[in-house]
Each structure stands twice: as C-alpha cells, then as structure tokens.
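Showing chain A:
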Amino acid sequence: MHALLASDVPYWAQSLLRVLGGLVAVLLPAGTVVYLFLFKMMSFMQSRLGPMEAGPYGSLQLFAEVGKWLQKEDIHPARADKFLFKIAPLVVLASTFLLVVVVPFGPDAWFTNFEAGIFYALAVSSVSVLGILIAGWASANKYSLLGGLRAAGQLVAYELPMVLAVIGVVIQAGTMNLQEIVVAQNAGSMFGWDGLGNPYLLTQFVGFAVFMIAVQAELTQTPFDMPIAESELVSGYMTEYSGFRFLIFFIAEFATAGVFSMIAAVLFLGGWGVPFSWFGWTSLGDIDNWMNIVGPLILFTKMIVLTFLIMWVRFSYPRFREDQLQGFAWKVLIPVSLVNIMVTAILKVAF
Partner candidate 1 sequence: MAKPKVPGLLKGLGVTFGTLMRTVTEGAATVQYPHEKETPPIRARGVIALHEGNCTSCMLCVRSCPDWCIYIEGHKELAPPRRAGGAPRKVNKLDRFDIDYALCMYCGICVEVCPFDALFWSPEYEYSEPRISDLLHDKSKLGEWMETVPEAPELEAGAEKKGKK
Partner candidate 2 sequence: MGVFPLSPADTTEAPRDERRETELGAILGALGGNVADSLLKPNDDIWVRVTTESWRSSIETIRSLGYAYFCFLSAIDWMPSPFGKGENDPTQPAPERDNSIVQGYTGGATRFQLLVRLVMPGSTSGVNIKCDVPDDSMTVESLVPVFAGANWHERETWEMFGINFAGHPDLRHMYLPQDFEGFPLRKDFPLLARIVKPWPGIVDVEPLPGDENEEESEQS
C-alpha cells in the first residue's frame, strides 16, 4: 500500500481507502465465519443442512438475518443506564477494528506498520472486556451482571497466558513488529533447509497451543463460554440486547474470531507469506507486487483453517465451570507458557 501512498492519492482518498479496507477486513471474515462454520459446519456436524432457503444453499441467509435485526426496534430496559447500555456494543466492536489495524495482509498491504505491533494488538484486544463489562452492568439484569463479571474475570485470566505464549515468538523473531515476524518466518530455514521457511508453529507448538486455548477463552467460545452460557445465564451480558445492537455484538464476536485467527496465523503460520525460497526472495524488498493480491488470500485461507479449529472445538465440547476455568488458566496454562519462554530463551541464546 505504500506504493499507493507514494503516488499522488490525496490524503482524503487514502483515508477513505483505509476505512473501506478496514470494513472489508472485519466484515468479510465475520461473514465467512458465520456462514461457513456457524451455519453450515455446525449443521453438518449435527446431521442437518442448516439454512437452505435464502439464496443457493442458504448463502444469503446472513443478509436476511442482518436485515431482520436492522428492522427490529432498539429497545433498552427501563432501569438500564441508557448511555452506557447503548455504547457498550460499539466499544466491543471498536476493539475489533483496532485489532485489525496491525495485521499485515501483504508485503505492502497493511493499515499501519509499527514496531510494537503485537504489543499493541494484545493491549487493544482487552478493550472488548470493557465493553462487555459495561454491557453487563448497564443492562440492569442479574444475568447480564453475572455474565459481565464472569467475562471480566475470564478475560483477565486468559490475557496473561496469551501474552506469555506470544513472548516465545517474539524472542525467536527478535521483533514485535508483525510484518517482521512474518518475514522472519518465511525467510527462515530449518536446519539449513528452507523449503518451508520456518513457521513458528513447529518450534513454538507449545506457545501455539496455549495461544489457541487463550484465544478460545478470549472469544468466549465453548468450552469457555461461561459469560454467555445460555443454559445458565440465558445469554449473559447480551441478554437484554436486541436489534442492531445485538447484531453489533454478533459481528464483533465472529469478526474477532477471524481477526484473532489472522494474528495467530501471522504469529505461527507465516502470515500472508509463502516461503521466500520458492521465488528466490530474501527480504521484504524483493517481493513481487502481486503478493499484495495473493497475500491476503493466503492469510484468509490460513485464517479459515484456524477458525475451523476454534469452531470445531466449540461445537464439540461442553463448557467449564468458572472456577475450573480460572484454575486451568493459572495452574496449567501460565506455568506451561513460562516454561516455554524459558526453553525458548535458552535455545535462542544457545544457537
């Protein structure tokens, strides 16, 4: 994109492009995830077909749902704190948009490219907790409150293993810039063989496992969906929402799933890149311009694979209890990721 920036695109057009790109980068994964996994894969796993009426194989069902939600009245409980109640879904969605900003889609296709990228990503991902807490508190509903508190406790507990899991990658790559992490993986080699690059999935598999579990919890997907827990808390912090505010929560949920999968793909699967040795590239500067088109597609494919994992687990497992979840985070995940960091650091120094 900095090729574009170098040309004479005026600033307003650049901004417009970025906004449009951001929307696409958030909504496209969300829509795909919802249709492919929530509608179709879940149905197929349950011996049914899912939506079939709207469009071929129900592919337009999502638009129908969005239309339905947009038509609904924007209601709020009488005792609710109206301003907070209304702003909460936006806070949650904002966190998703903030997250997508640092994801690199190609050698030049990025929104921002700054040095502490992963640090920033992990920081803004917790903004959604604020939104959830606000939603739970402002709804004036006991189920919402319990859901919001659970969400807060859970997300705080899982933020830490996630950060610790990423540290391994950062140590190995020697940078916090996501773009450079991608390059480091694809330009790297394993014991001198560079046919696959060096995706950190292979060296950081412990980190990957911890990261994916933490993502599952961060996204409040089963088995960590206690904040929503429809059999206990009706719908947790979303209980009182309807219409387009619920839609925003819904989009945020699946868009965040997509964006986190993208970040996981960037960190562990080599992001948008293909192993550079295939085309004889050595550094970021060598890469042909067509990667700006193909790169996003590659990243998208990797994202689909990772969301498949997330959703597969979601549709198969029952949920934990809140205290078991905390125990799991503090007693298992955090020690494991600390050991992982230690081993990584030792090996890094050794080699």
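Throughout what follows, a contact is a pair of C-beta atoms (placed from the backbone, for glycine too) under 8 Å apart; a residue touches a chain by one contact, two chains touch by 3 or more; residues count from 1.
Here is how the candidates were picked: all candidates are chains of the complex that A comes from, given by their letters.
Only a predicted model underlies this, so the values are computations on that prediction, with no experimental measurement involved.
Between chain A and the candidates 1 or 2, touch in this complex occurs only with 1. Listed in rising order, the residues of chain A touching candidate 1 in the complex are 41, 43-49, 52, 312-313, 315-317.
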